[in-house]
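For this view, one protein chain was removed and the others were kept in their places.
== chain A ==
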Amino acid sequence: MTVLARAIDATRRYGDVLALDRVSLDIRAGELIGLLGPNGAGKSTLINLFVGLRRPTSGTMELLGGSPSDPAVRRSIGVTPQETGLPESLRVGEIVDFVSAHFPERYGTAELLARFGLGDLVKRQVGGLSGGQKRRLAVALAFAGRPRLVFLDEPTTGLDVEARRTLWEGIRSFHADGGTVVLTSHYLEEIEALAQRVVVIGLGRVLADGTVQAVRDVVGVRRVSFAAPAVPDLPSIMRSSVEDGRVHLLTTDSDLLVTELVRAGTAFADLEVRPTSLEEAFITITSKEEARA
């Protein structure tokens, strides 16, 4: 498959902060990729490098066979602005006209707005739109130039369930027509609903890259904790730590772990099993990465 965009050993620093650490990633034509990671993980920085907004401190970014900093190659991509930044004094139609004018191929303003359920709002000033309407307008702008590849940064944040599903339909139909999508979200549900390939980013690195199922397994980790003097040695333990006399174990199969624990005759008290949140799973994975580094 054709590679539309590629990061090769891309590192980006902001002063002392290492936002991206030698990331290599291929985005192939026709993929629908979800970038998943906690805030500050480096998702936005990675997208900013792909769209030419920032340059890597070291390493290389390729976009459609050229450099993201060349305006000509950016004719085939679409990006969502942050909805909080839309120019308030302009009308919806004026903004769409302005953005569309940059692209050789484009949807008509009316058609684009209709696709995103904004058809009635052409004449409205952006300042008077609701948060959800602004968000939909921002996502619509990414598609204004009939792009081959779109980067959608948190496309549905702040939308109600119905609007979110409508937007998902729009993204799916773009993808079904051959479009390539890179989207970020911190909703696992959204990534599951849309993406085929999931790239987990944490501490500026790619921690996992695979199918939705593979990443679900990473996130489907449970935490089993109890009071005990030492960490038992059991096969189903992914990771362990001791804190204030309590043993914390991470496992993908808590039932099996507890069974093993009982069979091994380990003395324990005050057993607790709970799901790890997405955030927690990332912290665990990333702290392991940190320990390794």
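In this section, a contact is a pair of C-beta atoms (placed from the backbone, for glycine too) under 8 Å apart; a residue touches a chain by one contact, two chains touch by 3 or more; residues count from 1.
Here is the rule we use: contacts and distances are computed from a predicted model.
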item	value
Absent chain [UniProt protein name; select from "Cytochrome c1", "ABC transporter permease", "2-oxoglutarate ferredoxin oxidoreductase subunit alpha" or "Glutamate synthase"]	"ABC transporter permease"
Which residue of A:H102, A:R165 or A:R274 touches the chain not shown here	A:H102
Among A:S24, A:Q82, A:Q196 or A:Q213, residue touching the chain not depicted	A:Q82
Chain A residues that touch the omitted chain in the full complex	14, 39, 44, 48, 51-55, 71-75, 77, 79, 81-82, 84-87, 89-90, 94, 98-99, 101-103, 141, 145
